[in-house]
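Structure below; questions to follow.
Here the complex is missing one protein chain, while the rest keep their positions.
Let's turn to chain A:
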Amino acid sequence: MPHDKGWRKSRAKTADNLMTEDQPFSFRLQTNADLLKEIFYYPTNLALKVRNLYIPLLDREGMVFYWEDSVDTQTIEAHIVGPLLQTKEIAMDSGDIATLLTKHVLTAASSKKISFIQEAIDELINGNTVLFTEGYAHALSISTTSFEGRTISLPTVENAVKGPKEAFIESASVNRSLIRKHVREHDLICELITVGERAPKQVSMMYLHSIADSELIEGVKKRIMDIDTDTIMNLSMLEQHLEERPYSLFPSILATERPDRAASFMYEGHIVLIMDNSPLALIVPVTFWALFQTGEDWYLRWAYGNFIRLIRLISVFVALFTPSLYIAAVTFHVEMIPPDLMLAIAATRERVPFPTLVEVLIMEVSFEILREAGIRIPSVIGPTIGILGALILGQAAVQANIVSPILVVIVAITGLSSFAIPEISFNFGIRILRFLMLFVAFFTGFFGIGLLSTFLVAYMVSLKSFGVPFLSPMAPFQPSAKDLLYRPILRDRLLRPFYASPQDQVRQKKTERKSSR
């Protein structure tokens, strides 16, 4: 791709006119050292650390390079420098220096031989230690990575009352480990895919080989490899590169911070993507149903799980429709409101100077401002927002005759319901659609609400997430575990989703009820 080459060229210029990325090492230790120092702007930038040493075993000078703050110096000390200095002789002598050192001297967990400058740069940036020796046109990269990060903590968004309480953190290896803890299978595969040209990042693609559909795996892998950009900071941005319809209000990829949820999706043939610096896992493909389900639906017993699922389903509708139903009823369909309520609304509306739409917009926008402010406000002055919010959305607004009292109730129930939608993307989608719905209701009443709803359903049916229809297995209908609006009892969850590998569709055989005796 033309623009691609362009920036590579310019980058090469900025670093060093001579340097190209596949330039091999020199036999001379000093040449290599100078080159690396120049690339890392040594000594302006003190991040690159160099340690000269004499290796008695080889009877040569050597140099150890590492990048400060990304390595564990203890490891370098104990497993690289120490052994190199102390080992005087060994029983057998094999040819290659790298093999020799790896086999007999170094006690670090892993190391590999590298031959090009670009490789050395990548290794150093990722926290590995590079060892050069005089008269040897290769180097040895020894893994000593240790970035600082926080420890595993509780989920902040996807809370669960009953269920595991670990959440992903910003380290990919920790996140992978969390998943592996849940999925102890020999065919749990973790493929590393590199994305980004300037600062390549690794995406871990995890799936169960026997369950996930191989076509889907290839598709996702291709989609990730096709991403053509300089760098991808984290999963949230990868998500936007991956999705098919960037303008869509409905998400086609699910992000979760719960390892147990990621694991359970894996058992249904989904693919989990993990990256460094993202306390999340992306799950592809995803259907509409996953957006308002939580892991807890299955952790709780049948009745309780269905109850909370029903409540969440209701709240989706309440959050989407309540303000528009109010507008439609008040401006077009007065006959639908019970007379007592109608008169009460009319009485309070009499002193409000705005049309209903303006009144609703004032309240809804205030609520959205309050919500956004609540996220952005520094936590030190956090409590003020409660007071201000209560003033805007409460009695004060009513007493100032800006809104009628029933609107406070409507905005409150709408806001509350939107908080009950667990998936953040879906949550945003519903909140934006609510405003669209509002305008349509104001212009055409229930007729418009009906039309827009029809349009939305039609749109959702047409959506696909990595080839899987958004509303499947309901429409188009497919045999499934029936885990859609309603969840069956665990014993009846017989099938995996149809997009899982066809060889492994059956989750369990129908079992007879076991007698208690």
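Quick note on the criterion: a contact is a pair of C-beta atoms (placed from the backbone, for glycine too) under 8 Å apart; a residue touches a chain by one contact, two chains touch by 3 or more; residues count from 1.
The working rule: contacts and distances are computed from a predicted model.
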Review point. Looking at UniProt, which of "ABC transporter permease subunit", "YqhG family protein", "Ger(X)C family germination protein" or "Molybdopterin synthase catalytic subunit" names the chain we cannot see?
Key: "Ger(X)C family germination protein"
Exercise for review: Pick out which of A:Val330, A:Leu361, A:Ala397 or A:Leu433 touches the chain that's been left out of the picture.
Suggested key: A:Val330
Point to revise | Of A:Thr356, A:Ser425, A:Ser465 or A:Ser480, the residue in touch with the unshown chain | key: A:Thr356
Revision key, fill the gap. In the whole complex, of A:Ile253, A:Val398 or A:Val411, the residue touching the missing chain would be A:Val398
Revision key, fill the gap. Touch assignment to the omitted chain, from A:Ser366, A:Thr444, A:Gln478 or A:Gln505, lands on A:Thr444
Point to revise | Where the missing chain touches chain A, by residue | key: 330-332, 334-335, 339-340, 342-351, 355-356, 398, 405, 440, 442-445, 447-448, 451
